[in-house]
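Read the structure below first, then the notes.
Yeah, one chain of the complex is gone here, protein chain that is, but the others are all in their spots.
By written order: A, B and C. Residues from 1 in each chain.
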Amino acid sequence: MRVVESFFLSKSRFEGFSDAVLAIAATLLVLGFHLPTSIATQSEAEQTRALIGIWPQYLVYFTSFATIGIMWLNHHAQFRYIQKITYGMAIANLFLLLLICFLPFPTEVLASFGITRPAAVYYGLTLCGIAIGYAVLHIQLLAAHPHLPQKIDPWTFLGAILYPVSTAIAYFSPIGGIIAYVLIALYYMLPQNVARSPLKP
Amino acid sequence: MRVVESFFLSKSRFEGFSDAVLAIAATLLVLGFHLPTSIATQSEAEQTRALIGIWPQYLVYFTSFATIGIMWLNHHAQFRYIQKITYGMAIANLFLLLLICFLPFPTEVLASFGITRPAAVYYGLTLCGIAIGYAVLHIQLLAAHPHLPQKIDPWTFLGAILYPVSTAIAYFSPIGGIIAYVLIALYYMLPQNVARSPLKP
Amino acid sequence: MRVVESFFLSKSRFEGFSDAVLAIAATLLVLGFHLPTSIATQSEAEQTRALIGIWPQYLVYFTSFATIGIMWLNHHAQFRYIQKITYGMAIANLFLLLLICFLPFPTEVLASFGITRPAAVYYGLTLCGIAIGYAVLHIQLLAAHPHLPQKIDPWTFLGAILYPVSTAIAYFSPIGGIIAYVLIALYYMLPQNVARSPLKP
Partner (left out) sequence: MRVVESFFLSKSRFEGFSDAVLAIAATLLVLGFHLPTSIATQSEAEQTRALIGIWPQYLVYFTSFATIGIMWLNHHAQFRYIQKITYGMAIANLFLLLLICFLPFPTEVLASFGITRPAAVYYGLTLCGIAIGYAVLHIQLLAAHPHLPQKIDPWTFLGAILYPVSTAIAYFSPIGGIIAYVLIALYYMLPQNVARSPLKP
(Lines give C-alpha, C1' and ligand atoms only; values in the text may rest on other atoms or scores of the structure.)
Protein backbone atom coordinates (compact mmCIF):
# COMPACT_ATOMS: atom_id res chain seq x y z
CA MET A 1 0.00 0.00 0.00
CA ARG A 2 1.29 3.39 -0.96
CA VAL A 3 0.33 5.12 2.28
CA VAL A 4 1.86 2.45 4.47
CA GLU A 5 5.11 2.61 2.53
CA SER A 6 5.44 6.33 3.18
CA PHE A 7 4.76 5.91 6.89
CA PHE A 8 7.88 6.50 8.94
CA LEU A 9 8.37 6.68 12.65
CA SER A 10 11.84 7.20 14.08
CA LYS A 11 12.99 4.09 15.92
CA SER A 12 14.45 6.06 18.82
CA ARG A 13 11.21 7.91 19.57
CA PHE A 14 9.24 4.67 19.10
CA GLU A 15 11.45 2.85 21.61
CA GLY A 16 11.57 5.82 23.96
CA PHE A 17 7.78 6.01 24.13
CA SER A 18 7.45 2.24 24.64
CA ASP A 19 10.08 2.24 27.38
CA ALA A 20 8.40 5.13 29.17
CA VAL A 21 5.01 3.39 29.09
CA LEU A 22 6.52 0.12 30.35
CA ALA A 23 8.45 1.93 33.10
CA ILE A 24 5.35 3.76 34.29
CA ALA A 25 3.14 0.66 34.20
CA ALA A 26 5.76 -1.18 36.30
CA THR A 27 5.94 1.68 38.80
CA LEU A 28 2.16 2.12 39.10
CA LEU A 29 1.84 -1.49 40.32
CA VAL A 30 2.78 -0.34 43.82
CA LEU A 31 -0.46 1.66 43.98
CA GLY A 32 -2.33 -1.65 44.00
CA PHE A 33 -1.22 -2.45 47.55
CA HIS A 34 -4.09 -2.24 49.99
CA LEU A 35 -4.13 -2.48 53.74
CA PRO A 36 -7.33 -3.12 55.71
CA THR A 37 -8.78 0.31 56.53
CA SER A 38 -8.57 2.14 59.86
CA ILE A 39 -5.47 0.13 60.68
CA ALA A 40 -3.80 3.20 62.21
CA THR A 41 -5.92 2.79 65.30
CA GLN A 42 -4.96 -0.84 65.79
CA SER A 43 -2.32 -2.28 68.09
CA GLU A 44 1.26 -2.87 66.92
CA ALA A 45 0.69 -6.62 66.83
CA GLU A 46 -2.32 -6.15 64.57
CA GLN A 47 -0.34 -3.78 62.32
CA THR A 48 2.42 -6.38 61.98
CA ARG A 49 -0.10 -9.09 61.14
CA ALA A 50 -1.67 -6.83 58.51
CA LEU A 51 1.69 -6.23 56.80
CA ILE A 52 2.40 -9.97 56.74
CA GLY A 53 -1.20 -10.93 55.92
CA ILE A 54 -1.04 -9.23 52.53
CA TRP A 55 1.51 -11.80 51.29
CA PRO A 56 -0.58 -12.68 48.21
CA GLN A 57 -0.20 -9.03 47.16
CA TYR A 58 3.60 -9.37 47.30
CA LEU A 59 3.37 -12.45 45.07
CA VAL A 60 1.14 -10.71 42.53
CA TYR A 61 3.33 -7.58 42.61
CA PHE A 62 6.36 -9.72 41.81
CA THR A 63 4.53 -11.51 38.97
CA SER A 64 3.23 -8.31 37.40
CA PHE A 65 6.58 -6.53 37.74
CA ALA A 66 8.46 -9.52 36.32
CA THR A 67 5.98 -9.76 33.42
CA ILE A 68 6.53 -6.10 32.50
CA GLY A 69 10.29 -6.47 32.94
CA ILE A 70 10.37 -9.50 30.63
CA MET A 71 8.16 -7.65 28.15
CA TRP A 72 10.67 -4.80 28.15
CA LEU A 73 13.64 -7.14 27.59
CA ASN A 74 11.85 -8.95 24.77
CA HIS A 75 10.60 -5.72 23.23
CA HIS A 76 14.18 -4.55 23.12
CA ALA A 77 15.33 -7.79 21.52
CA GLN A 78 12.54 -7.74 18.94
CA PHE A 79 13.59 -4.35 17.60
CA ARG A 80 17.33 -4.96 17.72
CA TYR A 81 17.73 -5.41 13.97
CA ILE A 82 14.71 -3.36 12.91
CA GLN A 83 15.60 -0.19 11.03
CA LYS A 84 12.21 1.09 9.97
CA ILE A 85 8.95 1.25 11.91
CA THR A 86 5.90 0.49 9.76
CA TYR A 87 2.31 1.55 10.31
CA GLY A 88 1.43 -2.02 11.30
CA MET A 89 4.15 -2.11 13.95
CA ALA A 90 3.07 1.25 15.39
CA ILE A 91 -0.59 0.22 15.74
CA ALA A 92 0.26 -3.28 17.05
CA ASN A 93 2.66 -1.71 19.54
CA LEU A 94 0.03 0.75 20.81
CA PHE A 95 -2.39 -2.18 21.19
CA LEU A 96 0.22 -4.12 23.19
CA LEU A 97 0.97 -1.08 25.39
CA LEU A 98 -2.77 -0.60 26.00
CA LEU A 99 -2.93 -4.13 27.41
CA ILE A 100 0.24 -3.80 29.48
CA CYS A 101 -0.94 -0.46 30.92
CA PHE A 102 -4.12 -2.24 31.99
CA LEU A 103 -2.16 -4.75 34.11
CA PRO A 104 -2.16 -2.61 37.31
CA PHE A 105 -5.96 -2.96 37.45
CA PRO A 106 -6.19 -6.79 37.59
CA THR A 107 -3.22 -6.61 39.99
CA GLU A 108 -5.29 -4.35 42.23
CA VAL A 109 -8.37 -6.55 41.78
CA LEU A 110 -6.38 -9.55 43.03
CA ALA A 111 -5.17 -7.43 45.95
CA SER A 112 -8.64 -6.27 46.98
CA PHE A 113 -10.60 -9.49 46.19
CA GLY A 114 -7.95 -11.82 47.51
CA ILE A 115 -7.12 -14.96 45.53
CA THR A 116 -10.67 -15.77 44.43
CA ARG A 117 -11.60 -17.50 41.19
CA PRO A 118 -12.90 -14.37 39.39
CA ALA A 119 -9.81 -12.34 40.34
CA ALA A 120 -7.33 -15.07 39.35
CA VAL A 121 -9.08 -15.76 36.01
CA TYR A 122 -9.38 -12.02 35.29
CA TYR A 123 -5.67 -11.59 35.88
CA GLY A 124 -4.91 -14.58 33.65
CA LEU A 125 -7.11 -13.26 30.84
CA THR A 126 -5.13 -10.02 30.93
CA LEU A 127 -1.87 -11.98 30.60
CA CYS A 128 -3.45 -13.89 27.66
CA GLY A 129 -4.28 -10.56 26.04
CA ILE A 130 -0.69 -9.36 26.49
CA ALA A 131 0.64 -12.62 24.99
CA ILE A 132 -1.66 -12.22 21.98
CA GLY A 133 -0.67 -8.57 21.57
CA TYR A 134 2.97 -9.57 21.66
CA ALA A 135 2.42 -12.28 19.03
CA VAL A 136 0.61 -9.80 16.75
CA LEU A 137 3.52 -7.36 17.02
CA HIS A 138 5.88 -10.25 16.28
CA ILE A 139 3.93 -11.09 13.10
CA GLN A 140 4.07 -7.44 12.00
CA LEU A 141 7.85 -7.48 12.38
CA LEU A 142 8.28 -10.62 10.30
CA ALA A 143 5.80 -9.37 7.67
CA ALA A 144 7.81 -6.16 7.24
CA HIS A 145 11.01 -8.11 6.53
CA PRO A 146 9.99 -10.88 4.10
CA HIS A 147 13.40 -11.07 2.40
CA LEU A 148 15.51 -11.31 5.57
CA PRO A 149 16.41 -14.66 7.16
CA GLN A 150 14.01 -15.20 10.04
CA LYS A 151 14.38 -17.31 13.12
CA ILE A 152 11.11 -19.09 13.71
CA ASP A 153 10.94 -18.27 17.40
CA PRO A 154 8.91 -20.90 19.25
CA TRP A 155 9.11 -18.98 22.54
CA THR A 156 7.10 -15.99 21.42
CA PHE A 157 4.12 -18.10 20.43
CA LEU A 158 4.57 -20.39 23.44
CA GLY A 159 3.18 -17.55 25.56
CA ALA A 160 -0.06 -17.72 23.61
CA ILE A 161 -0.35 -21.32 24.81
CA LEU A 162 1.07 -21.14 28.36
CA TYR A 163 -1.12 -18.25 29.51
CA PRO A 164 -4.47 -19.76 28.40
CA VAL A 165 -3.50 -23.03 30.09
CA SER A 166 -2.62 -21.18 33.31
CA THR A 167 -5.88 -19.26 33.17
CA ALA A 168 -7.74 -22.57 32.85
CA ILE A 169 -5.83 -23.81 35.91
CA ALA A 170 -6.91 -20.64 37.76
CA TYR A 171 -10.53 -21.48 36.98
CA PHE A 172 -10.27 -24.75 38.87
CA SER A 173 -7.72 -23.64 41.47
CA PRO A 174 -7.12 -19.88 41.91
CA ILE A 175 -3.91 -20.35 43.93
CA GLY A 176 -2.72 -22.94 41.39
CA GLY A 177 -3.23 -20.38 38.63
CA ILE A 178 -1.24 -17.75 40.51
CA ILE A 179 1.63 -20.22 40.98
CA ALA A 180 1.48 -20.99 37.24
CA TYR A 181 1.74 -17.26 36.41
CA VAL A 182 4.78 -16.96 38.70
CA LEU A 183 6.41 -20.03 37.09
CA ILE A 184 5.89 -18.64 33.56
CA ALA A 185 7.48 -15.35 34.62
CA LEU A 186 10.47 -17.21 36.10
CA TYR A 187 10.70 -19.43 33.00
CA TYR A 188 10.87 -16.42 30.69
CA MET A 189 13.63 -14.89 32.83
CA LEU A 190 15.98 -17.84 32.17
CA PRO A 191 18.92 -16.70 30.07
CA GLN A 192 18.12 -19.02 27.16
CA ASN A 193 14.55 -17.68 26.93
CA VAL A 194 15.03 -13.96 27.39
CA ALA A 195 15.48 -11.27 24.79
CA ARG A 196 15.58 -13.30 21.60
CA SER A 197 15.50 -11.49 18.29
CA PRO A 198 13.13 -12.79 15.60
CA LEU A 199 15.50 -11.65 12.87
CA LYS A 200 19.03 -12.87 12.20
CA PRO A 201 21.61 -10.08 12.21
CA MET B 1 10.27 39.97 17.33
CA ARG B 2 13.84 39.98 18.56
CA VAL B 3 13.20 37.94 21.67
CA VAL B 4 11.26 35.24 19.87
CA GLU B 5 13.99 34.91 17.26
CA SER B 6 16.62 34.24 19.91
CA PHE B 7 14.47 31.61 21.62
CA PHE B 8 15.84 28.15 21.13
CA LEU B 9 14.77 24.82 22.54
CA SER B 10 16.52 21.62 21.48
CA LYS B 11 14.16 19.44 19.45
CA SER B 12 15.26 16.24 21.18
CA ARG B 13 14.51 17.54 24.68
CA PHE B 14 11.25 19.05 23.43
CA GLU B 15 10.16 15.71 21.96
CA GLY B 16 11.44 13.73 24.93
CA PHE B 17 9.40 15.83 27.37
CA SER B 18 6.26 15.58 25.18
CA ASP B 19 6.65 11.81 24.82
CA ALA B 20 7.10 11.38 28.56
CA VAL B 21 3.97 13.40 29.33
CA LEU B 22 1.92 11.48 26.73
CA ALA B 23 3.23 8.14 28.02
CA ILE B 24 2.36 9.00 31.63
CA ALA B 25 -1.11 10.34 30.75
CA ALA B 26 -1.81 7.09 28.86
CA THR B 27 -0.62 4.99 31.77
CA LEU B 28 -2.54 6.95 34.43
CA LEU B 29 -5.82 6.12 32.65
CA VAL B 30 -5.86 2.75 34.41
CA LEU B 31 -6.28 4.53 37.75
CA GLY B 32 -9.75 5.57 36.57
CA PHE B 33 -11.11 2.04 36.90
CA HIS B 34 -13.52 1.74 39.76
CA LEU B 35 -15.21 -1.29 41.23
CA PRO B 36 -18.25 -1.03 43.50
CA THR B 37 -16.92 -0.83 47.07
CA SER B 38 -16.81 -3.65 49.63
CA ILE B 39 -16.83 -6.15 46.79
CA ALA B 40 -14.29 -8.32 48.59
CA THR B 41 -16.99 -9.61 50.87
CA GLN B 42 -19.28 -10.60 48.01
CA SER B 43 -19.75 -14.01 46.45
CA GLU B 44 -17.70 -15.14 43.45
CA ALA B 45 -20.73 -14.78 41.17
CA GLU B 46 -21.16 -11.16 42.28
CA GLN B 47 -17.44 -10.50 41.79
CA THR B 48 -17.65 -11.85 38.24
CA ARG B 49 -20.71 -9.71 37.49
CA ALA B 50 -18.88 -6.64 38.84
CA LEU B 51 -15.89 -7.21 36.54
CA ILE B 52 -18.20 -7.61 33.52
CA GLY B 53 -20.57 -4.86 34.62
CA ILE B 54 -17.92 -2.18 34.26
CA TRP B 55 -17.85 -2.69 30.45
CA PRO B 56 -18.44 1.03 29.76
CA GLN B 57 -15.17 1.69 31.59
CA TYR B 58 -13.33 -0.65 29.19
CA LEU B 59 -14.81 1.27 26.24
CA VAL B 60 -13.79 4.65 27.68
CA TYR B 61 -10.33 3.33 28.57
CA PHE B 62 -9.87 2.20 24.97
CA THR B 63 -11.06 5.55 23.61
CA SER B 64 -8.83 7.61 25.91
CA PHE B 65 -5.82 5.40 25.29
CA ALA B 66 -6.36 5.43 21.52
CA THR B 67 -6.77 9.23 21.58
CA ILE B 68 -3.45 9.69 23.37
CA GLY B 69 -1.78 7.11 21.08
CA ILE B 70 -3.01 8.93 17.97
CA MET B 71 -1.94 12.24 19.47
CA TRP B 72 1.54 10.79 19.97
CA LEU B 73 1.73 9.49 16.37
CA ASN B 74 0.53 12.81 14.97
CA HIS B 75 2.79 14.81 17.27
CA HIS B 76 5.68 12.82 15.92
CA ALA B 77 4.60 13.42 12.32
CA GLN B 78 4.11 17.15 12.89
CA PHE B 79 7.68 17.66 14.03
CA ARG B 80 9.29 15.37 11.45
CA TYR B 81 10.69 18.18 9.30
CA ILE B 82 10.91 20.82 12.04
CA GLN B 83 14.46 21.86 12.87
CA LYS B 84 13.89 24.70 15.29
CA ILE B 85 11.42 25.02 18.14
CA THR B 86 10.00 28.53 18.49
CA TYR B 87 8.55 30.21 21.55
CA GLY B 88 5.06 29.89 20.03
CA MET B 89 5.47 26.14 19.52
CA ALA B 90 6.74 25.66 23.08
CA ILE B 91 3.79 27.49 24.67
CA ALA B 92 1.21 25.89 22.33
CA ASN B 93 2.72 22.49 23.09
CA LEU B 94 2.54 23.03 26.87
CA PHE B 95 -1.11 24.10 26.44
CA LEU B 96 -1.84 20.94 24.44
CA LEU B 97 -0.09 18.74 27.02
CA LEU B 98 -2.07 20.44 29.82
CA LEU B 99 -5.28 19.36 28.09
CA ILE B 100 -4.10 15.81 27.35
CA CYS B 101 -2.90 15.38 30.95
CA PHE B 102 -6.40 16.36 32.06
CA LEU B 103 -7.97 13.46 30.09
CA PRO B 104 -7.68 10.89 32.94
CA PHE B 105 -10.12 13.00 35.01
CA PRO B 106 -13.10 12.98 32.55
CA THR B 107 -12.26 9.29 31.96
CA GLU B 108 -12.65 8.71 35.70
CA VAL B 109 -15.81 10.86 35.81
CA LEU B 110 -17.38 8.64 33.12
CA ALA B 111 -16.31 5.58 35.11
CA SER B 112 -17.81 6.79 38.38
CA PHE B 113 -20.95 8.55 37.00
CA GLY B 114 -21.68 5.90 34.40
CA ILE B 115 -22.71 7.00 30.91
CA THR B 116 -24.85 9.95 31.98
CA ARG B 117 -25.36 13.11 29.94
CA PRO B 118 -23.09 15.37 32.07
CA ALA B 119 -20.27 12.80 32.06
CA ALA B 120 -20.47 12.13 28.30
CA VAL B 121 -20.62 15.86 27.42
CA TYR B 122 -17.80 16.66 29.86
CA TYR B 123 -15.63 14.00 28.22
CA GLY B 124 -16.51 15.34 24.76
CA LEU B 125 -15.66 18.92 25.75
CA THR B 126 -12.21 17.73 26.85
CA LEU B 127 -11.68 16.07 23.46
CA CYS B 128 -12.79 19.35 21.80
CA GLY B 129 -10.20 21.19 23.87
CA ILE B 130 -7.49 18.76 22.78
CA ALA B 131 -8.52 19.16 19.12
CA ILE B 132 -8.33 22.95 19.45
CA GLY B 133 -4.96 22.73 21.21
CA TYR B 134 -3.69 20.51 18.42
CA ALA B 135 -4.91 22.95 15.74
CA VAL B 136 -3.21 25.87 17.54
CA LEU B 137 0.09 23.97 17.62
CA HIS B 138 -0.40 23.18 13.92
CA ILE B 139 -0.84 26.88 13.12
CA GLN B 140 2.33 27.72 15.08
CA LEU B 141 4.27 25.20 13.00
CA LEU B 142 3.03 26.61 9.70
CA ALA B 143 3.60 30.20 10.85
CA ALA B 144 7.24 29.43 11.68
CA HIS B 145 7.88 28.09 8.16
CA PRO B 146 6.26 30.63 5.80
CA HIS B 147 8.69 30.00 2.94
CA LEU B 148 8.44 26.19 2.89
CA PRO B 149 5.90 24.33 0.76
CA GLN B 150 3.00 23.41 3.03
CA LYS B 151 0.45 20.67 2.70
CA ILE B 152 -2.90 22.09 3.64
CA ASP B 153 -3.88 19.21 5.90
CA PRO B 154 -7.66 18.87 6.10
CA TRP B 155 -7.46 16.14 8.74
CA THR B 156 -5.95 18.26 11.45
CA PHE B 157 -8.75 20.78 11.36
CA LEU B 158 -11.37 18.07 10.80
CA GLY B 159 -10.91 17.17 14.48
CA ALA B 160 -12.08 20.66 15.44
CA ILE B 161 -15.36 19.81 13.65
CA LEU B 162 -15.84 16.10 14.47
CA TYR B 163 -15.41 16.47 18.23
CA PRO B 164 -17.93 19.31 18.70
CA VAL B 165 -20.46 17.35 16.61
CA SER B 166 -19.89 14.23 18.74
CA THR B 167 -20.27 16.28 21.92
CA ALA B 168 -23.58 17.58 20.61
CA ILE B 169 -24.64 13.97 19.95
CA ALA B 170 -23.65 13.12 23.54
CA TYR B 171 -25.98 15.87 24.78
CA PHE B 172 -28.99 14.15 23.19
CA SER B 173 -27.75 10.56 23.57
CA PRO B 174 -24.87 9.89 25.96
CA ILE B 175 -24.22 6.39 24.64
CA GLY B 176 -24.44 7.72 21.06
CA GLY B 177 -21.77 10.28 21.94
CA ILE B 178 -19.46 7.61 23.39
CA ILE B 179 -19.84 5.54 20.20
CA ALA B 180 -19.01 8.64 18.15
CA TYR B 181 -15.82 9.20 20.21
CA VAL B 182 -14.81 5.58 19.60
CA LEU B 183 -15.47 5.89 15.85
CA ILE B 184 -13.35 9.08 15.60
CA ALA B 185 -10.49 7.31 17.38
CA LEU B 186 -10.75 4.35 14.97
CA TYR B 187 -11.03 6.70 11.98
CA TYR B 188 -7.82 8.53 12.96
CA MET B 189 -6.01 5.20 13.29
CA LEU B 190 -6.56 4.32 9.61
CA PRO B 191 -3.25 4.32 7.75
CA GLN B 192 -4.23 7.14 5.38
CA ASN B 193 -5.16 9.41 8.30
CA VAL B 194 -2.39 8.79 10.78
CA ALA B 195 0.85 10.63 11.24
CA ARG B 196 0.73 13.16 8.41
CA SER B 197 3.32 15.89 8.28
CA PRO B 198 2.11 19.45 7.62
CA LEU B 199 5.37 20.27 5.81
CA LYS B 200 6.68 18.72 2.62
CA PRO B 201 10.17 17.23 2.98
CA MET C 1 38.00 20.44 46.32
CA ARG C 2 39.61 17.37 44.80
CA VAL C 3 36.54 15.14 45.11
CA VAL C 4 34.18 17.66 43.53
CA GLU C 5 36.55 18.11 40.60
CA SER C 6 36.51 14.41 39.84
CA PHE C 7 32.72 14.22 40.02
CA PHE C 8 31.16 13.78 36.61
CA LEU C 9 27.59 13.23 35.56
CA SER C 10 26.68 13.01 31.88
CA LYS C 11 24.58 16.01 30.87
CA SER C 12 22.18 13.92 28.80
CA ARG C 13 21.32 11.55 31.65
CA PHE C 14 21.08 14.51 34.04
CA GLU C 15 18.64 16.30 31.74
CA GLY C 16 16.74 13.12 30.92
CA PHE C 17 16.15 12.38 34.61
CA SER C 18 15.08 15.97 35.31
CA ASP C 19 12.70 16.00 32.34
CA ALA C 20 11.15 12.70 33.39
CA VAL C 21 10.56 13.95 36.94
CA LEU C 22 9.05 17.23 35.69
CA ALA C 23 6.84 15.38 33.18
CA ILE C 24 5.55 12.98 35.84
CA ALA C 25 4.93 15.73 38.41
CA ALA C 26 2.93 17.64 35.77
CA THR C 27 0.90 14.56 34.89
CA LEU C 28 0.20 13.56 38.51
CA LEU C 29 -1.53 16.91 39.10
CA VAL C 30 -4.70 15.47 37.56
CA LEU C 31 -4.97 13.02 40.47
CA GLY C 32 -5.67 16.02 42.71
CA PHE C 33 -9.15 16.53 41.23
CA HIS C 34 -11.86 15.62 43.68
CA LEU C 35 -15.60 15.38 43.22
CA PRO C 36 -18.01 15.33 46.15
CA THR C 37 -18.53 11.66 47.07
CA SER C 38 -21.50 9.47 46.13
CA ILE C 39 -22.24 11.77 43.21
CA ALA C 40 -23.08 8.79 41.00
CA THR C 41 -26.45 8.51 42.69
CA GLN C 42 -27.33 12.15 42.13
CA SER C 43 -29.45 13.66 39.39
CA GLU C 44 -27.95 14.89 36.11
CA ALA C 45 -28.47 18.52 37.15
CA GLU C 46 -26.53 17.91 40.37
CA GLN C 47 -23.76 16.14 38.43
CA THR C 48 -23.46 19.13 36.10
CA ARG C 49 -23.32 21.53 39.04
CA ALA C 50 -20.61 19.40 40.65
CA LEU C 51 -18.42 19.51 37.52
CA ILE C 52 -18.80 23.30 37.30
CA GLY C 53 -18.60 23.83 41.05
CA ILE C 54 -15.01 22.62 41.20
CA TRP C 55 -13.82 25.64 39.16
CA PRO C 56 -11.18 26.60 41.74
CA GLN C 57 -9.58 23.20 41.07
CA TYR C 58 -9.29 24.04 37.35
CA LEU C 59 -7.57 27.31 38.27
CA VAL C 60 -5.12 25.60 40.61
CA TYR C 61 -4.48 22.82 38.06
CA PHE C 62 -3.61 25.47 35.45
CA THR C 63 -1.31 27.31 37.87
CA SER C 64 0.52 24.17 38.98
CA PHE C 65 0.86 22.85 35.42
CA ALA C 66 2.08 26.24 34.13
CA THR C 67 4.58 26.48 37.02
CA ILE C 68 6.06 23.08 36.15
CA GLY C 69 6.05 23.93 32.43
CA ILE C 70 7.92 27.19 33.06
CA MET C 71 10.32 25.38 35.35
CA TRP C 72 11.02 22.92 32.54
CA LEU C 73 11.62 25.71 29.98
CA ASN C 74 13.92 27.58 32.35
CA HIS C 75 15.72 24.42 33.41
CA HIS C 76 16.43 23.79 29.76
CA ALA C 77 17.69 27.34 29.24
CA GLN C 78 19.87 27.21 32.34
CA PHE C 79 21.80 24.19 31.09
CA ARG C 80 22.08 25.29 27.45
CA TYR C 81 25.75 26.23 27.65
CA ILE C 82 26.71 23.94 30.52
CA GLN C 83 29.13 21.19 29.53
CA LYS C 84 29.91 19.60 32.86
CA ILE C 85 27.61 18.74 35.75
CA THR C 86 29.23 19.33 39.14
CA TYR C 87 28.40 17.72 42.47
CA GLY C 88 26.85 21.01 43.63
CA MET C 89 24.54 21.13 40.58
CA ALA C 90 23.49 17.50 41.05
CA ILE C 91 22.55 17.96 44.72
CA ALA C 92 20.86 21.34 44.13
CA ASN C 93 18.94 19.81 41.22
CA LEU C 94 17.71 16.88 43.33
CA PHE C 95 16.63 19.36 46.02
CA LEU C 96 14.71 21.38 43.41
CA LEU C 97 13.08 18.24 41.99
CA LEU C 98 12.08 17.15 45.52
CA LEU C 99 10.19 20.43 45.92
CA ILE C 100 8.57 20.29 42.46
CA CYS C 101 7.50 16.67 43.02
CA PHE C 102 5.82 17.84 46.21
CA LEU C 103 3.61 20.33 44.29
CA PRO C 104 0.77 17.82 43.59
CA PHE C 105 0.12 17.60 47.34
CA PRO C 106 -0.58 21.34 48.01
CA THR C 107 -2.56 21.29 44.75
CA GLU C 108 -4.69 18.49 46.19
CA VAL C 109 -4.94 20.27 49.56
CA LEU C 110 -6.35 23.34 47.80
CA ALA C 111 -8.78 21.07 45.93
CA SER C 112 -10.05 19.32 49.07
CA PHE C 113 -9.96 22.29 51.50
CA GLY C 114 -11.24 24.80 48.98
CA ILE C 115 -9.66 28.25 48.85
CA THR C 116 -9.13 28.68 52.57
CA ARG C 117 -6.31 30.65 54.17
CA PRO C 118 -4.26 27.62 55.30
CA ALA C 119 -4.54 25.94 51.89
CA ALA C 120 -3.63 29.10 49.92
CA VAL C 121 -0.67 29.95 52.20
CA TYR C 122 0.53 26.31 52.15
CA TYR C 123 0.47 26.34 48.35
CA GLY C 124 2.34 29.67 48.29
CA LEU C 125 5.00 28.42 50.68
CA THR C 126 5.62 25.48 48.33
CA LEU C 127 6.08 27.90 45.40
CA CYS C 128 8.49 29.93 47.59
CA GLY C 129 10.45 26.75 48.24
CA ILE C 130 10.63 26.01 44.50
CA ALA C 131 11.81 29.59 43.79
CA ILE C 132 14.53 29.25 46.44
CA GLY C 133 15.55 25.85 45.08
CA TYR C 134 15.78 27.32 41.60
CA ALA C 135 17.94 30.23 42.83
CA VAL C 136 20.28 27.83 44.64
CA LEU C 137 20.72 25.81 41.44
CA HIS C 138 21.35 29.08 39.58
CA ILE C 139 24.11 30.00 42.04
CA GLN C 140 25.70 26.57 41.60
CA LEU C 141 25.80 27.10 37.83
CA LEU C 142 27.45 30.51 38.11
CA ALA C 143 29.91 29.26 40.76
CA ALA C 144 31.03 26.45 38.44
CA HIS C 145 31.86 28.89 35.63
CA PRO C 146 33.75 31.77 37.32
CA HIS C 147 35.79 32.62 34.23
CA LEU C 148 32.91 32.79 31.73
CA PRO C 149 30.99 36.01 31.04
CA GLN C 150 27.78 35.86 33.06
CA LYS C 151 24.50 37.61 32.52
CA ILE C 152 23.29 38.82 35.89
CA ASP C 153 19.76 37.56 35.43
CA PRO C 154 17.29 39.62 37.48
CA TRP C 155 14.37 37.35 36.59
CA THR C 156 15.65 34.28 38.35
CA PHE C 157 15.92 36.03 41.69
CA LEU C 158 12.72 37.99 41.12
CA GLY C 159 10.87 34.73 41.83
CA ALA C 160 12.36 34.66 45.30
CA ILE C 161 10.62 38.03 45.88
CA LEU C 162 7.33 37.60 43.95
CA TYR C 163 6.34 34.32 45.59
CA PRO C 164 6.82 35.45 49.23
CA VAL C 165 4.81 38.61 48.46
CA SER C 166 2.01 36.51 46.91
CA THR C 167 2.03 34.19 49.89
CA ALA C 168 1.64 37.20 52.16
CA ILE C 169 -1.32 38.32 50.02
CA ALA C 170 -2.81 34.84 50.41
CA TYR C 171 -2.61 35.22 54.20
CA PHE C 172 -4.91 38.27 54.10
CA SER C 173 -6.99 37.19 51.06
CA PRO C 174 -6.80 33.53 49.96
CA ILE C 175 -8.46 34.18 46.58
CA GLY C 176 -6.19 37.23 46.10
CA GLY C 177 -3.18 35.00 46.68
CA ILE C 178 -4.41 32.45 44.11
CA ILE C 179 -4.86 35.22 41.53
CA ALA C 180 -1.33 36.43 42.29
CA TYR C 181 0.05 32.90 41.71
CA VAL C 182 -1.77 32.75 38.35
CA LEU C 183 -0.42 36.18 37.35
CA ILE C 184 3.17 35.19 38.18
CA ALA C 185 2.78 32.04 36.06
CA LEU C 186 1.45 34.11 33.13
CA TYR C 187 4.20 36.72 33.62
CA TYR C 188 6.91 34.08 33.42
CA MET C 189 5.38 32.70 30.23
CA LEU C 190 5.90 36.00 28.36
CA PRO C 191 8.49 35.57 25.61
CA GLN C 192 10.92 38.07 27.11
CA ASN C 193 10.89 36.28 30.47
CA VAL C 194 11.03 32.64 29.50
CA ALA C 195 13.99 30.37 29.05
CA ARG C 196 16.88 32.78 29.65
CA SER C 197 20.37 31.38 29.96
CA PRO C 198 22.54 32.65 32.82
CA LEU C 199 25.68 32.19 30.71
CA LYS C 200 26.58 33.96 27.48
CA PRO C 201 27.31 31.61 24.59
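Assume a residue touches a chain if its C-beta (ideal position, glycine included) is under 8 Å from a C-beta of that chain, and two chains touch if they have at least 3 such contacts.
In this text the structure is predicted, and so the values were computed from the model without any measurement.
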item: Partners of the unshown chain among those that are drawn; value: A, C
item: Of C:A50, C:A90 or C:V136, the one touching the omitted chain in the full complex; value: C:A90
item: Absent chain, residues of chain C that touch it; value: 1, 3-4, 7-10, 13, 16-17, 20-21, 24-25, 28, 31, 87, 90-91, 94, 97-98, 101-105, 109, 112-114, 116-119, 122
item: For chain A, the residues touching the chain missing from this view; value: 15-16, 19-20, 22-24, 26-31, 33, 35, 39-40, 44, 47-48, 51, 61-62, 65-66, 69, 72-73, 76, 80, 189, 191-192, 194-195
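Just so it is clear, only the chains that are shown with their structure count from here on.
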item: Chain contact topology (line, ring, star, complete or other); value: line
item: Centre-most chain, if every chain is reduced to its averaged C-alpha atoms; value: B
item: Copies chain B and chain C - rotation angle from C-alpha fit, nearest 5 degrees; value: 90
item: Chain centre separation (chain B, chain C; CA means) in Å; value: 25
item: Chain A and chain C, separation of their C-alpha mean positions in angstrom; value: 35
item: Multi-chain contact sites of chain A, meaning residues that touch two or more partners; value: 20, 24
